[in-house]
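Below is one structure, written out as C-alpha coordinates; the observations come after it.
As you look at this complex, bear in mind that one protein chain is not there, while each of the others sits in place.
In order of appearance the chains are A and B, and numbering begins at 1 in each one.
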Amino acid sequence: MISKVGVVFVAVLAMPALAEMQALDDDTLSSMNGQGGVYLSGEFSINKDGGVLWSKPVSNNPSTWTASQRSCANAGATTPENCGMRIAIRSEEVGGWYVLDNLKGVFSFEGLTLRTRTINSGFNGDGAAFNKDVLEFGLPNEVKFKDGSFAFGVANQGGWQNKSLSVANGGNPSYQQTNIFSAKIDGTIRMQGNVLIFPQN
Amino acid sequence: MLRSIGFCVLLSFATNGFAEMQEMADEELSSVQGAGFGFVLDGIMLDASAANITINDIERVKADGTKENMPVKLSEFYLSGSGSNKGANKTPVTLGRLNHPFTVTLGKGEDMRALSDTWELRSKVVREGGANKTVQYWAPSGASQWVQTTPSNVAVLTLAFPERMTSGGSSCISGYAGAGLNCSSDPSGRADLGMRFDFSVGGGRKDILDFDLAQLTMDGSYLRLWGDNSRKQLVGEALVNIFAKNLDISACTAPEAAANCSAAAALGGTLYLTNAYANIALGYGKSQPLQFDVNSNGQFVLELSNPVNTSGTAAQRNAQAADFYANTPRTNLVFDNMNIGYGRPPANGFANMPGAVVNSNGQAVVGAGGLNGGFNFGRNEISGLSFNYLKVTSRDL
Partner (left out) sequence: MHPTLRFAKTACALMCSVLLSATAHGAMVELADNELSEVTGQAFINLTTDSHAGVNYTRINFGMDIETQLNMNKLKLGLYGRTGEAANTADINIDNFALGSVNANDTINPFRISNPFLELAYKDNKVVGVRLGFGEAQGHLSGNINTYTGNLAIDIFGKGSYLGPKITCGWDFIVCLPAKGLVSGVWANEDFKAEASLVNGSGNADPVRGTMAGLTNGTKLSMPDSSAAANFLLGLFTSQNCGLLGVNTCFNLSDYGSIPIGKFDNQTQQFVGTANGVFLSMQTENVQWRDQQDASKFITALAGAFMNLPRNADGTAAITLSFQQALEGIARKDTCLGSATHGC
(Lines give C-alpha, C1' and ligand atoms only; values in the text may rest on other atoms or scores of the structure.)
Protein backbone atom coordinates (compact mmCIF):
# COMPACT_ATOMS: atom_id res chain seq x y z
CA MET A 1 0.00 0.00 0.00
CA ILE A 2 1.18 3.36 -0.73
CA SER A 3 1.60 5.45 2.30
CA LYS A 4 -0.66 8.37 2.54
CA VAL A 5 2.16 10.55 3.57
CA GLY A 6 4.41 9.36 0.88
CA VAL A 7 5.56 12.06 -1.19
CA VAL A 8 5.65 11.16 -4.68
CA PHE A 9 7.76 13.11 -6.95
CA VAL A 10 6.43 13.01 -10.33
CA ALA A 11 8.37 14.67 -12.96
CA VAL A 12 5.76 15.58 -15.32
CA LEU A 13 7.06 15.89 -18.74
CA ALA A 14 5.46 18.14 -21.15
CA MET A 15 2.86 16.35 -23.10
CA PRO A 16 1.02 17.74 -26.00
CA ALA A 17 -2.24 17.70 -24.21
CA LEU A 18 -1.27 19.30 -20.97
CA ALA A 19 1.66 21.69 -20.37
CA GLU A 20 3.04 21.97 -23.80
CA MET A 21 6.47 23.50 -24.21
CA GLN A 22 6.08 26.67 -26.04
CA ALA A 23 8.50 29.08 -27.48
CA LEU A 24 8.98 32.18 -25.42
CA ASP A 25 8.47 35.15 -27.57
CA ASP A 26 11.35 37.55 -28.01
CA ASP A 27 9.88 40.24 -25.81
CA THR A 28 9.71 37.90 -22.84
CA LEU A 29 13.11 36.42 -23.52
CA SER A 30 14.79 39.78 -23.72
CA SER A 31 13.39 40.82 -20.35
CA MET A 32 14.99 37.90 -18.52
CA ASN A 33 18.14 38.70 -16.60
CA GLY A 34 20.91 36.31 -15.81
CA GLN A 35 22.93 36.27 -12.67
CA GLY A 36 26.45 35.03 -12.57
CA GLY A 37 30.04 36.09 -12.17
CA VAL A 38 33.58 35.14 -11.42
CA TYR A 39 35.70 35.78 -8.35
CA LEU A 40 39.41 35.46 -8.93
CA SER A 41 42.43 35.31 -6.72
CA GLY A 42 45.85 34.57 -7.97
CA GLU A 43 49.53 34.65 -7.54
CA PHE A 44 52.08 34.38 -10.23
CA SER A 45 55.74 34.93 -10.40
CA ILE A 46 57.99 35.80 -13.29
CA ASN A 47 61.61 34.73 -13.17
CA LYS A 48 61.61 34.78 -9.38
CA ASP A 49 64.67 32.54 -9.36
CA GLY A 50 66.06 33.72 -12.65
CA GLY A 51 65.12 32.71 -16.14
CA VAL A 52 66.14 30.26 -18.80
CA LEU A 53 68.61 32.40 -20.70
CA TRP A 54 71.15 33.64 -18.24
CA SER A 55 72.53 32.10 -15.11
CA LYS A 56 73.59 34.25 -12.21
CA PRO A 57 77.29 35.04 -12.22
CA VAL A 58 79.47 35.29 -9.17
CA SER A 59 80.33 38.94 -9.45
CA ASN A 60 78.66 42.08 -10.72
CA ASN A 61 81.50 42.89 -13.08
CA PRO A 62 80.41 42.19 -16.68
CA SER A 63 83.90 41.46 -17.85
CA THR A 64 84.03 38.37 -15.64
CA TRP A 65 80.88 36.80 -17.00
CA THR A 66 80.72 33.93 -19.44
CA ALA A 67 78.50 34.12 -22.47
CA SER A 68 75.44 32.69 -20.74
CA GLN A 69 75.65 34.78 -17.61
CA ARG A 70 74.07 38.10 -16.76
CA SER A 71 73.37 39.98 -13.56
CA CYS A 72 70.69 42.63 -13.43
CA ALA A 73 71.81 44.41 -10.27
CA ASN A 74 72.11 48.16 -10.28
CA ALA A 75 75.26 50.02 -11.17
CA GLY A 76 77.69 49.96 -8.29
CA ALA A 77 75.99 47.09 -6.46
CA THR A 78 78.24 44.46 -4.89
CA THR A 79 76.07 41.36 -5.21
CA PRO A 80 74.72 40.08 -8.51
CA GLU A 81 71.02 39.54 -9.12
CA ASN A 82 68.97 37.24 -11.31
CA CYS A 83 67.48 38.70 -14.44
CA GLY A 84 63.84 38.92 -15.35
CA MET A 85 61.94 38.58 -18.60
CA ARG A 86 62.87 40.67 -21.57
CA ILE A 87 60.59 41.83 -24.39
CA ALA A 88 61.94 43.83 -27.30
CA ILE A 89 59.88 45.52 -29.98
CA ARG A 90 61.00 47.31 -33.07
CA SER A 91 58.48 49.75 -34.49
CA GLU A 92 60.29 50.69 -37.67
CA GLU A 93 61.81 48.87 -40.59
CA VAL A 94 65.35 49.93 -39.80
CA GLY A 95 66.25 51.11 -36.37
CA GLY A 96 66.60 50.24 -32.73
CA TRP A 97 64.41 48.42 -30.27
CA TYR A 98 62.15 49.36 -27.37
CA VAL A 99 62.94 47.06 -24.51
CA LEU A 100 61.00 46.03 -21.43
CA ASP A 101 63.78 44.42 -19.50
CA ASN A 102 64.26 42.67 -16.19
CA LEU A 103 60.54 42.12 -15.68
CA LYS A 104 60.32 39.87 -12.65
CA GLY A 105 58.84 39.38 -9.26
CA VAL A 106 55.93 37.79 -7.46
CA PHE A 107 52.55 39.39 -7.97
CA SER A 108 49.44 38.34 -6.12
CA PHE A 109 45.91 39.63 -5.74
CA GLU A 110 42.69 38.51 -4.15
CA GLY A 111 39.18 39.35 -5.05
CA LEU A 112 39.21 40.40 -8.68
CA THR A 113 35.58 40.03 -9.72
CA LEU A 114 34.11 39.86 -13.16
CA ARG A 115 30.41 40.01 -13.98
CA THR A 116 27.94 41.65 -16.28
CA ARG A 117 25.76 44.41 -14.98
CA THR A 118 22.86 46.32 -16.42
CA ILE A 119 23.05 50.00 -15.83
CA ASN A 120 19.87 51.96 -16.22
CA SER A 121 19.99 54.28 -13.23
CA GLY A 122 22.35 56.22 -11.06
CA PHE A 123 25.63 57.81 -12.22
CA ASN A 124 24.25 61.30 -11.70
CA GLY A 125 21.46 60.70 -14.17
CA ASP A 126 23.65 59.23 -16.92
CA GLY A 127 22.55 55.68 -16.08
CA ALA A 128 18.97 56.09 -17.22
CA ALA A 129 19.97 57.41 -20.61
CA PHE A 130 22.67 54.74 -20.99
CA ASN A 131 20.46 51.73 -20.29
CA LYS A 132 22.86 49.00 -21.46
CA ASP A 133 24.83 46.09 -20.14
CA VAL A 134 28.43 46.50 -19.16
CA LEU A 135 31.20 44.16 -18.16
CA GLU A 136 32.27 45.02 -14.64
CA PHE A 137 35.77 44.19 -13.39
CA GLY A 138 35.88 44.67 -9.66
CA LEU A 139 39.40 45.62 -8.59
CA PRO A 140 41.00 43.50 -5.89
CA ASN A 141 41.32 45.20 -2.53
CA GLU A 142 45.02 44.62 -2.44
CA VAL A 143 47.67 43.87 -4.97
CA LYS A 144 50.85 42.54 -3.44
CA PHE A 145 54.28 42.69 -5.00
CA LYS A 146 57.38 40.93 -3.81
CA ASP A 147 60.71 41.87 -5.33
CA GLY A 148 58.95 43.15 -8.44
CA SER A 149 60.97 45.11 -10.95
CA PHE A 150 61.07 46.21 -14.54
CA ALA A 151 63.08 48.53 -16.74
CA PHE A 152 62.00 50.35 -19.85
CA GLY A 153 64.68 51.40 -22.26
CA VAL A 154 65.92 51.46 -25.81
CA ALA A 155 68.68 49.37 -27.36
CA ASN A 156 70.32 48.88 -30.67
CA GLN A 157 69.82 45.10 -30.63
CA GLY A 158 66.77 43.13 -29.62
CA GLY A 159 68.62 40.60 -27.50
CA TRP A 160 70.89 41.60 -24.67
CA GLN A 161 74.59 41.26 -25.39
CA ASN A 162 77.51 41.72 -23.10
CA LYS A 163 79.27 44.96 -24.01
CA SER A 164 82.34 44.05 -22.02
CA LEU A 165 83.17 40.85 -23.83
CA SER A 166 84.65 40.67 -27.27
CA VAL A 167 82.71 39.07 -30.09
CA ALA A 168 84.94 36.05 -29.94
CA ASN A 169 83.98 35.55 -26.30
CA GLY A 170 80.27 35.81 -27.02
CA GLY A 171 79.79 39.49 -26.34
CA ASN A 172 79.33 42.57 -28.51
CA PRO A 173 81.24 45.76 -27.66
CA SER A 174 78.97 47.80 -29.92
CA TYR A 175 75.80 46.84 -28.03
CA GLN A 176 74.19 49.86 -26.43
CA GLN A 177 71.13 49.99 -24.19
CA THR A 178 69.85 53.22 -22.62
CA ASN A 179 67.46 52.78 -19.72
CA ILE A 180 64.83 55.46 -19.60
CA PHE A 181 63.03 54.33 -16.51
CA SER A 182 63.26 51.40 -14.15
CA ALA A 183 61.51 50.64 -10.91
CA LYS A 184 61.39 48.14 -8.07
CA ILE A 185 58.14 47.47 -6.28
CA ASP A 186 57.72 45.67 -2.99
CA GLY A 187 54.69 45.68 -0.75
CA THR A 188 51.00 46.25 -1.07
CA ILE A 189 49.01 48.65 -3.18
CA ARG A 190 45.52 49.15 -1.88
CA MET A 191 42.75 49.92 -4.27
CA GLN A 192 39.03 49.77 -4.66
CA GLY A 193 36.51 50.37 -7.37
CA ASN A 194 35.28 48.85 -10.61
CA VAL A 195 36.19 49.19 -14.23
CA LEU A 196 33.09 49.17 -16.42
CA ILE A 197 33.70 48.18 -20.05
CA PHE A 198 31.25 48.42 -22.90
CA PRO A 199 31.37 48.55 -26.65
CA GLN A 200 31.67 51.86 -28.39
CA ASN A 201 31.22 52.80 -32.00
CA MET B 1 -4.62 8.41 -2.84
CA LEU B 2 -1.72 9.62 -4.55
CA ARG B 3 -0.77 13.04 -3.88
CA SER B 4 1.03 14.23 -6.74
CA ILE B 5 3.16 17.12 -6.76
CA GLY B 6 3.93 17.95 -10.16
CA PHE B 7 6.89 19.74 -11.20
CA CYS B 8 6.26 21.15 -14.41
CA VAL B 9 9.27 22.08 -16.25
CA LEU B 10 8.66 24.15 -19.19
CA LEU B 11 11.47 24.43 -21.55
CA SER B 12 10.80 26.71 -24.32
CA PHE B 13 12.65 27.72 -27.35
CA ALA B 14 12.27 30.83 -29.30
CA THR B 15 10.49 30.21 -32.48
CA ASN B 16 9.12 32.72 -34.89
CA GLY B 17 10.14 35.59 -32.65
CA PHE B 18 9.87 39.27 -33.20
CA ALA B 19 13.62 40.05 -33.13
CA GLU B 20 15.04 37.83 -35.81
CA MET B 21 18.69 38.18 -36.78
CA GLN B 22 18.94 39.45 -40.25
CA GLU B 23 21.81 40.16 -42.53
CA MET B 24 22.90 43.76 -42.79
CA ALA B 25 22.85 45.23 -46.22
CA ASP B 26 26.21 46.35 -47.53
CA GLU B 27 25.45 50.03 -47.29
CA GLU B 28 24.60 49.66 -43.61
CA LEU B 29 27.86 47.82 -42.95
CA SER B 30 30.06 50.48 -44.51
CA SER B 31 28.55 53.19 -42.35
CA VAL B 32 29.87 51.62 -39.16
CA GLN B 33 32.75 53.83 -38.15
CA GLY B 34 35.45 52.13 -36.29
CA ALA B 35 35.03 49.84 -33.38
CA GLY B 36 36.29 49.86 -29.87
CA PHE B 37 35.24 49.95 -26.29
CA GLY B 38 34.66 52.54 -23.67
CA PHE B 39 35.38 52.26 -20.02
CA VAL B 40 34.49 54.08 -16.86
CA LEU B 41 36.37 53.87 -13.56
CA ASP B 42 33.59 53.52 -11.03
CA GLY B 43 34.33 54.33 -7.40
CA ILE B 44 38.10 54.18 -7.79
CA MET B 45 40.63 54.79 -5.06
CA LEU B 46 44.31 53.92 -5.03
CA ASP B 47 46.86 54.07 -2.22
CA ALA B 48 50.40 52.86 -2.57
CA SER B 49 51.78 54.06 0.76
CA ALA B 50 52.22 50.48 1.99
CA ALA B 51 54.43 49.62 -0.95
CA ASN B 52 58.12 50.30 -1.39
CA ILE B 53 58.55 51.70 -4.87
CA THR B 54 61.97 52.84 -5.99
CA ILE B 55 62.88 54.33 -9.33
CA ASN B 56 66.37 53.65 -10.54
CA ASP B 57 68.58 54.69 -13.43
CA ILE B 58 69.27 58.20 -12.27
CA GLU B 59 72.91 58.30 -11.40
CA ARG B 60 74.48 60.41 -8.74
CA VAL B 61 77.88 61.91 -9.50
CA LYS B 62 80.01 61.77 -6.36
CA ALA B 63 82.60 64.33 -5.34
CA ASP B 64 85.39 62.22 -6.81
CA GLY B 65 83.61 62.06 -10.17
CA THR B 66 82.50 58.44 -10.00
CA LYS B 67 78.90 57.62 -10.63
CA GLU B 68 76.58 55.40 -8.69
CA ASN B 69 72.92 54.63 -8.93
CA MET B 70 70.75 56.99 -6.93
CA PRO B 71 67.48 55.41 -5.90
CA VAL B 72 64.49 57.69 -5.94
CA LYS B 73 61.86 56.51 -3.53
CA LEU B 74 58.24 57.03 -4.44
CA SER B 75 57.12 57.29 -0.85
CA GLU B 76 53.55 58.36 -1.45
CA PHE B 77 51.11 57.76 -4.28
CA TYR B 78 47.35 58.14 -4.05
CA LEU B 79 44.34 58.69 -6.27
CA SER B 80 41.16 59.76 -4.56
CA GLY B 81 38.05 61.86 -4.99
CA SER B 82 38.51 65.62 -4.69
CA GLY B 83 38.43 67.20 -1.27
CA SER B 84 40.90 64.70 0.16
CA ASN B 85 43.11 67.38 1.71
CA LYS B 86 46.29 66.14 0.07
CA GLY B 87 45.40 62.53 0.54
CA ALA B 88 44.56 62.70 4.23
CA ASN B 89 40.89 61.76 3.72
CA LYS B 90 40.66 59.57 0.66
CA THR B 91 37.29 58.90 -0.93
CA PRO B 92 36.40 56.95 -4.05
CA VAL B 93 35.78 58.81 -7.30
CA THR B 94 34.15 57.90 -10.60
CA LEU B 95 36.30 58.93 -13.53
CA GLY B 96 34.71 59.07 -16.96
CA ARG B 97 31.02 59.16 -17.63
CA LEU B 98 28.85 56.55 -19.34
CA ASN B 99 28.17 58.89 -22.22
CA HIS B 100 31.73 60.32 -22.23
CA PRO B 101 33.98 57.41 -21.27
CA PHE B 102 37.65 56.63 -21.69
CA THR B 103 37.91 54.92 -25.07
CA VAL B 104 40.16 52.56 -26.97
CA THR B 105 39.15 52.51 -30.62
CA LEU B 106 40.45 51.51 -33.99
CA GLY B 107 39.08 53.68 -36.73
CA LYS B 108 39.75 55.39 -40.00
CA GLY B 109 41.97 58.45 -39.96
CA GLU B 110 39.55 60.55 -41.99
CA ASP B 111 36.80 60.03 -39.43
CA MET B 112 38.76 61.33 -36.47
CA ARG B 113 38.71 64.85 -35.19
CA ALA B 114 40.62 66.92 -32.64
CA LEU B 115 39.58 70.16 -30.98
CA SER B 116 42.02 72.84 -32.02
CA ASP B 117 42.24 76.59 -31.58
CA THR B 118 41.90 78.23 -34.96
CA TRP B 119 44.62 80.66 -35.89
CA GLU B 120 44.45 83.24 -38.66
CA LEU B 121 46.94 85.10 -40.81
CA ARG B 122 47.25 88.81 -40.09
CA SER B 123 49.52 91.64 -41.17
CA LYS B 124 51.11 94.49 -39.34
CA VAL B 125 53.51 97.31 -40.06
CA VAL B 126 56.91 97.18 -38.37
CA ARG B 127 59.84 99.53 -38.48
CA GLU B 128 63.06 97.75 -39.39
CA GLY B 129 66.26 99.01 -40.88
CA GLY B 130 64.98 102.55 -40.60
CA ALA B 131 61.98 101.93 -42.86
CA ASN B 132 58.40 100.77 -42.44
CA LYS B 133 57.45 97.45 -43.86
CA THR B 134 54.36 95.27 -43.82
CA VAL B 135 54.83 91.74 -42.49
CA GLN B 136 52.55 88.77 -41.93
CA TYR B 137 52.09 86.69 -38.81
CA TRP B 138 49.66 84.16 -37.36
CA ALA B 139 47.64 84.79 -34.23
CA PRO B 140 44.84 82.96 -32.39
CA SER B 141 41.42 83.94 -33.67
CA GLY B 142 39.78 83.17 -30.33
CA ALA B 143 37.57 80.45 -31.77
CA SER B 144 38.16 76.69 -31.73
CA GLN B 145 36.82 73.98 -33.98
CA TRP B 146 37.03 70.26 -34.64
CA VAL B 147 39.48 69.53 -37.42
CA GLN B 148 40.89 66.38 -38.97
CA THR B 149 44.46 66.02 -37.80
CA THR B 150 45.11 62.37 -38.67
CA PRO B 151 45.93 61.34 -42.25
CA SER B 152 43.28 59.71 -44.41
CA ASN B 153 43.34 56.08 -45.48
CA VAL B 154 45.06 54.68 -42.44
CA ALA B 155 43.76 52.70 -39.53
CA VAL B 156 44.42 54.62 -36.34
CA LEU B 157 44.47 53.18 -32.84
CA THR B 158 43.28 55.78 -30.35
CA LEU B 159 43.49 55.74 -26.58
CA ALA B 160 41.49 58.67 -25.30
CA PHE B 161 40.40 60.23 -22.06
CA PRO B 162 36.85 61.56 -21.71
CA GLU B 163 36.35 64.07 -24.46
CA ARG B 164 36.11 67.81 -24.55
CA MET B 165 32.92 68.89 -26.22
CA THR B 166 31.94 71.62 -28.63
CA SER B 167 29.28 72.94 -26.30
CA GLY B 168 27.80 72.17 -22.94
CA GLY B 169 29.72 70.42 -20.23
CA SER B 170 31.41 71.94 -17.22
CA SER B 171 34.22 74.36 -16.69
CA CYS B 172 37.51 72.47 -16.99
CA ILE B 173 38.73 74.24 -13.85
CA SER B 174 35.82 75.12 -11.60
CA GLY B 175 35.43 78.81 -11.06
CA TYR B 176 37.90 79.76 -13.80
CA ALA B 177 36.92 80.31 -17.39
CA GLY B 178 40.37 80.64 -18.94
CA ALA B 179 40.99 76.90 -19.25
CA GLY B 180 37.86 76.17 -21.24
CA LEU B 181 34.20 75.63 -20.46
CA ASN B 182 33.34 72.39 -22.20
CA CYS B 183 34.93 69.51 -20.33
CA SER B 184 32.69 66.47 -20.16
CA SER B 185 33.76 65.42 -16.65
CA ASP B 186 31.48 67.01 -14.12
CA PRO B 187 32.73 68.45 -10.80
CA SER B 188 32.13 65.18 -8.94
CA GLY B 189 34.31 63.34 -11.46
CA ARG B 190 37.54 65.16 -10.66
CA ALA B 191 40.32 63.47 -8.74
CA ASP B 192 43.00 64.30 -6.23
CA LEU B 193 46.36 62.80 -7.13
CA GLY B 194 49.52 62.91 -5.10
CA MET B 195 53.03 61.57 -5.23
CA ARG B 196 56.15 62.19 -3.27
CA PHE B 197 59.72 61.53 -4.43
CA ASP B 198 62.67 61.29 -2.09
CA PHE B 199 66.05 61.75 -3.78
CA SER B 200 69.07 60.60 -1.78
CA VAL B 201 71.46 63.15 -3.19
CA GLY B 202 74.38 62.25 -0.99
CA GLY B 203 76.32 64.16 1.62
CA GLY B 204 73.83 63.02 4.24
CA ARG B 205 70.94 64.90 2.72
CA LYS B 206 67.85 64.01 0.77
CA ASP B 207 65.68 66.24 -1.39
CA ILE B 208 61.94 65.74 -1.11
CA LEU B 209 59.56 66.70 -3.90
CA ASP B 210 55.91 66.31 -2.98
CA PHE B 211 53.22 66.87 -5.62
CA ASP B 212 49.56 67.21 -4.70
CA LEU B 213 47.01 67.96 -7.40
CA ALA B 214 43.45 68.83 -6.47
CA GLN B 215 40.42 68.62 -8.73
CA LEU B 216 42.42 67.10 -11.53
CA THR B 217 40.89 66.21 -14.85
CA MET B 218 42.48 65.28 -18.15
CA ASP B 219 39.55 65.63 -20.54
CA GLY B 220 40.44 65.79 -24.19
CA SER B 221 43.76 63.95 -23.91
CA TYR B 222 44.53 61.27 -26.45
CA LEU B 223 47.27 59.18 -27.99
CA ARG B 224 46.85 58.06 -31.59
CA LEU B 225 49.11 55.55 -33.31
CA TRP B 226 49.29 54.34 -36.90
CA GLY B 227 51.78 52.97 -39.36
CA ASP B 228 53.37 55.42 -41.76
CA ASN B 229 54.08 53.73 -45.04
CA SER B 230 56.57 56.21 -46.46
CA ARG B 231 58.64 56.38 -43.28
CA LYS B 232 58.15 52.66 -42.63
CA GLN B 233 57.58 53.10 -38.94
CA LEU B 234 55.03 53.56 -36.20
CA VAL B 235 54.11 57.22 -35.78
CA GLY B 236 51.49 59.04 -33.81
CA GLU B 237 50.15 62.22 -32.37
CA ALA B 238 49.33 63.03 -28.79
CA LEU B 239 47.57 65.69 -26.81
CA VAL B 240 47.92 65.74 -23.05
CA ASN B 241 45.58 68.09 -21.18
CA ILE B 242 46.04 68.54 -17.47
CA PHE B 243 43.61 70.78 -15.62
CA ALA B 244 44.02 71.26 -11.89
CA LYS B 245 42.38 73.72 -9.55
CA ASN B 246 45.36 73.53 -7.21
CA LEU B 247 48.81 72.06 -7.61
CA ASP B 248 51.10 72.16 -4.61
CA ILE B 249 54.74 71.19 -5.03
CA SER B 250 56.70 71.09 -1.83
CA ALA B 251 60.45 71.16 -2.45
CA CYS B 252 62.67 70.97 0.57
CA THR B 253 65.69 69.15 1.83
CA ALA B 254 66.18 67.16 5.00
CA PRO B 255 68.80 64.95 6.62
CA GLU B 256 68.83 61.47 5.14
CA ALA B 257 67.57 59.86 8.32
CA ALA B 258 64.63 62.21 8.80
CA ALA B 259 61.18 61.04 7.71
CA ASN B 260 60.06 64.45 6.49
CA CYS B 261 61.37 67.97 6.07
CA SER B 262 60.86 70.30 9.00
CA ALA B 263 57.43 71.88 8.85
CA ALA B 264 58.90 75.34 8.31
CA ALA B 265 61.07 74.17 5.44
CA ALA B 266 58.22 72.28 3.81
CA LEU B 267 55.87 75.26 3.97
CA GLY B 268 58.52 77.78 3.06
CA GLY B 269 59.44 75.87 -0.04
CA THR B 270 55.99 74.99 -1.27
CA LEU B 271 55.01 76.18 -4.71
CA TYR B 272 51.26 76.89 -4.79
CA LEU B 273 49.70 76.93 -8.20
CA THR B 274 46.08 77.90 -8.55
CA ASN B 275 44.11 77.51 -11.77
CA ALA B 276 46.92 75.76 -13.58
CA TYR B 277 46.54 73.96 -16.85
CA ALA B 278 48.69 72.43 -19.54
CA ASN B 279 47.75 71.46 -23.07
CA ILE B 280 50.73 69.63 -24.47
CA ALA B 281 50.35 68.97 -28.19
CA LEU B 282 52.81 66.70 -29.92
CA GLY B 283 52.30 66.04 -33.59
CA TYR B 284 49.84 66.98 -36.32
CA GLY B 285 49.25 63.66 -38.02
CA LYS B 286 48.59 64.89 -41.54
CA SER B 287 51.88 66.67 -42.07
CA GLN B 288 53.90 66.42 -38.85
CA PRO B 289 53.39 63.10 -37.08
CA LEU B 290 55.30 62.41 -33.90
CA GLN B 291 58.11 59.97 -34.55
CA PHE B 292 59.68 58.08 -31.71
CA ASP B 293 62.63 56.11 -32.90
CA VAL B 294 65.54 54.31 -31.47
CA ASN B 295 68.65 54.92 -33.50
CA SER B 296 71.31 52.37 -34.19
CA ASN B 297 73.42 53.72 -31.30
CA GLY B 298 70.76 52.58 -28.86
CA GLN B 299 69.63 56.11 -28.08
CA PHE B 300 66.08 57.33 -28.34
CA VAL B 301 65.09 60.03 -30.80
CA LEU B 302 61.88 62.04 -30.58
CA GLU B 303 61.18 63.89 -33.79
CA LEU B 304 58.68 66.31 -35.27
CA SER B 305 59.79 67.00 -38.80
CA ASN B 306 59.15 70.00 -41.03
CA PRO B 307 55.45 69.94 -41.96
CA VAL B 308 56.21 71.53 -45.30
CA ASN B 309 57.74 69.58 -48.16
CA THR B 310 60.70 71.74 -49.11
CA SER B 311 60.96 70.25 -52.58
CA GLY B 312 57.55 71.61 -53.62
CA THR B 313 56.73 74.89 -55.34
CA ALA B 314 56.25 78.07 -53.34
CA ALA B 315 52.50 77.84 -53.78
CA GLN B 316 52.43 74.26 -52.48
CA ARG B 317 54.64 75.14 -49.52
CA ASN B 318 52.51 78.14 -48.63
CA ALA B 319 49.38 76.00 -48.73
CA GLN B 320 50.92 73.33 -46.49
CA ALA B 321 52.17 75.95 -44.06
CA ALA B 322 48.77 77.66 -43.99
CA ASP B 323 46.98 74.39 -43.20
CA PHE B 324 49.49 73.62 -40.46
CA TYR B 325 49.38 77.00 -38.74
CA ALA B 326 45.61 77.33 -38.96
CA ASN B 327 44.81 73.91 -37.54
CA THR B 328 47.60 72.36 -35.53
CA PRO B 329 46.79 71.97 -31.83
CA ARG B 330 49.08 74.22 -29.80
CA THR B 331 50.89 73.75 -26.54
CA ASN B 332 49.94 76.01 -23.65
CA LEU B 333 51.27 76.07 -20.11
CA VAL B 334 49.42 78.51 -17.89
CA PHE B 335 49.70 78.99 -14.16
CA ASP B 336 47.20 81.68 -13.36
CA ASN B 337 48.66 82.22 -9.91
CA MET B 338 51.97 80.94 -8.58
CA ASN B 339 53.34 81.57 -5.10
CA ILE B 340 56.28 80.11 -3.28
CA GLY B 341 56.09 79.98 0.48
CA TYR B 342 53.18 82.35 0.53
CA GLY B 343 50.13 80.10 0.42
CA ARG B 344 47.04 80.66 -1.67
CA PRO B 345 46.24 84.25 -2.51
CA PRO B 346 43.50 85.92 -0.46
CA ALA B 347 40.40 87.19 -2.25
CA ASN B 348 41.90 90.55 -3.14
CA GLY B 349 45.31 89.19 -4.04
CA PHE B 350 48.65 89.68 -2.34
CA ALA B 351 50.30 93.02 -1.71
CA ASN B 352 52.85 94.18 -4.25
CA MET B 353 56.21 92.49 -4.22
CA PRO B 354 59.11 94.77 -3.28
CA GLY B 355 61.20 96.37 -5.99
CA ALA B 356 64.62 95.11 -7.04
CA VAL B 357 67.20 95.22 -4.27
CA VAL B 358 70.32 96.64 -5.83
CA ASN B 359 73.16 98.50 -4.15
CA SER B 360 74.52 101.90 -5.15
CA ASN B 361 76.58 100.33 -7.91
CA GLY B 362 73.49 98.83 -9.45
CA GLN B 363 74.48 95.31 -8.40
CA ALA B 364 71.96 92.95 -6.90
CA VAL B 365 72.34 92.28 -3.18
CA VAL B 366 72.53 88.54 -2.71
CA GLY B 367 69.88 87.13 -0.41
CA ALA B 368 67.72 90.24 -0.57
CA GLY B 369 64.34 90.53 -2.21
CA GLY B 370 61.14 88.63 -1.58
CA LEU B 371 58.92 89.25 1.41
CA ASN B 372 59.54 87.16 4.54
CA GLY B 373 61.01 84.52 2.27
CA GLY B 374 57.86 84.07 0.21
CA PHE B 375 57.22 85.34 -3.27
CA ASN B 376 54.17 85.88 -5.40
CA PHE B 377 55.04 85.21 -9.03
CA GLY B 378 51.56 86.06 -10.22
CA ARG B 379 50.51 84.74 -13.60
CA ASN B 380 52.92 82.81 -15.77
CA GLU B 381 52.15 81.62 -19.22
CA ILE B 382 53.65 80.07 -22.29
CA SER B 383 50.94 79.99 -24.90
CA GLY B 384 50.51 79.16 -28.54
CA LEU B 385 53.66 77.08 -28.79
CA SER B 386 54.15 75.08 -31.97
CA PHE B 387 57.15 73.37 -33.46
CA ASN B 388 58.25 73.76 -37.03
CA TYR B 389 60.94 71.26 -36.20
CA LEU B 390 62.05 69.28 -33.18
CA LYS B 391 64.60 66.54 -32.75
CA VAL B 392 65.57 65.31 -29.31
CA THR B 393 68.30 62.68 -29.15
CA SER B 394 69.47 61.16 -25.92
CA ARG B 395 73.12 60.61 -25.21
CA ASP B 396 75.23 59.12 -22.48
CA LEU B 397 76.33 61.42 -19.72
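As a convention for this text, contacts are C-beta pairs under 8 Å (C-beta built on N, C-alpha and C of every residue); 3 or more make two chains touch, one makes a residue touch a chain.
Every value quoted in this text rests on a predicted model; they were computed, and no experiment measured them.
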Notebook entry, point to check: Considering the whole complex, which of B:158, B:241, B:327 or B:376 touches the chain not shown?
Noted result: B:376
Checklist line | Among B:50, B:88, B:177 or B:385, residue touching the chain not depicted | finding: B:385
Margin query: I need the residue numbers on subunit B that touch the omitted chain, in ascending order.
Written below: 57-61, 66-68, 70, 106, 119, 121, 124, 126-130, 135-140, 153-155, 199, 201-203, 205, 207, 226-227, 234, 251-254, 261-262, 264-269, 271, 298-299, 306-308, 310, 317-318, 320-322, 324-325, 330, 340-341, 349-358, 362-370, 373-397
Checklist line | Positions on subunit A where the hidden chain makes contact | finding: 53-54, 60-64, 66-68, 71-77, 86-93, 101-102, 151, 153, 155, 157-159, 161, 163-166, 168-171, 176-180, 182
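Heads up, the rule we're going with is that only the chains that are shown with their structure count from here on.
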Check: For subunit A and subunit B, what's the span in angstrom between their mean Cα positions?
Finding: 27
Next item on the list: Could you please specify the touching residues of subunit A with respect to subunit B in the complex?
Entry: 2, 4, 6-14, 19, 21-27, 29-30, 74-77, 90-98, 119, 123-124, 126-127, 129-130, 134, 136, 139, 145, 151, 154-157, 175-201
Notebook entry, point to check: So in the complex, which bits of subunit B are touching subunit A?
Noted result: 1-19, 32-48, 50-57, 59, 67-69, 71, 74, 92, 94, 97-99, 101, 103, 105, 186, 188, 231-234, 292-300, 394, 396
